[in-house]
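All protein chains of the complex are present and in place, except for one that has been dropped.
Coming up: chain A.
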Amino acid sequence: MAGQSDPSLSIFSAPEVEFLAEDEMIEIVPNIRMDALNLLCGDFGPFLPQIACKVPLWLAVALKKRGKCSIRTPDWMSVEKLTQVLEAERESPREFQPLPFHYVEISRLLLDHAHDDIPEVYMVRSLIEDIRNVRFHKVESGLETISGRTHAVKLKNLSAMEVNIVRPFMVRVLQAFYKHDSPEMVQQVDTSANKRPQVVDRGPRPAFGKIWYIATAHRTP
């Protein structure tokens, strides 16, 4: 099987999320001369020594592994920017700071394969670690605010990996609340106990529904 994740929960596996992140664009500085590449995912190059150009992350890593380029650390991965983000994350307990959708995977790939291109790499590594922890904590505490009649959850700026981690739990919780909150479910208790409690069609709903704006994800075991 081509790395198929369990379709019953329709979750992406962590390698699948990383696979998606590898298509994000990043700037490289080649140290070789190479003709333009006409690939299925787009045309890149021509590559000239010391002239920066944009390529997908997987291509950048492949060239980097062969020592044919250096990767330019994206702006958001500078110590200055990350420090700002961390501070802002700590100051706003109900909001996430805007970071690239795949920030976890991109930073991980760059730290693994291009650490010599990252200025102040130790600082960057620990800042990203801290940011992840603060955000995960927010997600955890955000989950506590879900209750019956939560019809929609808005998760502005939540990243791909964070979505993936929180998905199974979040979906099950919302489903359970939705099911037990349905008017038919409540009525069925007193009409017939033997009837299968199947929620096929949803009747009128109370007008005081809520939409929660929270933060999300729990730690992987």
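Odds and ends about this structure:
Following the convention adopted for this analysis, contacts are C-beta pairs under 8 Å (C-beta built on N, C-alpha and C of every residue); 3 or more make two chains touch, one makes a residue touch a chain; residues count from 1.
Simple rule for what comes next: contacts and distances are computed from a predicted model.
For the omitted chain of this complex, the UniProt record lists the protein as "DNA replication complex GINS protein SLD5", which is one of "Vacuolar fusion protein MON1 homolog", "Cytoplasmic tRNA 2-thiolation protein 1", "DNA replication complex GINS protein SLD5" or "NADH dehydrogenase [ubiquinone] 1 alpha subcomplex subunit 8". Here the missing chain is touched by one residue of A:His115, A:His151 or A:His180, and it is A:His151.
On the side of chain A, the interface with the absent chain consists of residues 1-5, 7-8, 10, 12, 19-20, 22-23, 25, 34-35, 37, 39-43, 56, 58-59, 62-63, 66, 68, 151-158, 160, 163, 167, 170-171, 174-175, 178-179, 199, 202, 204-207, 209, 211, using the contact rule stated above.
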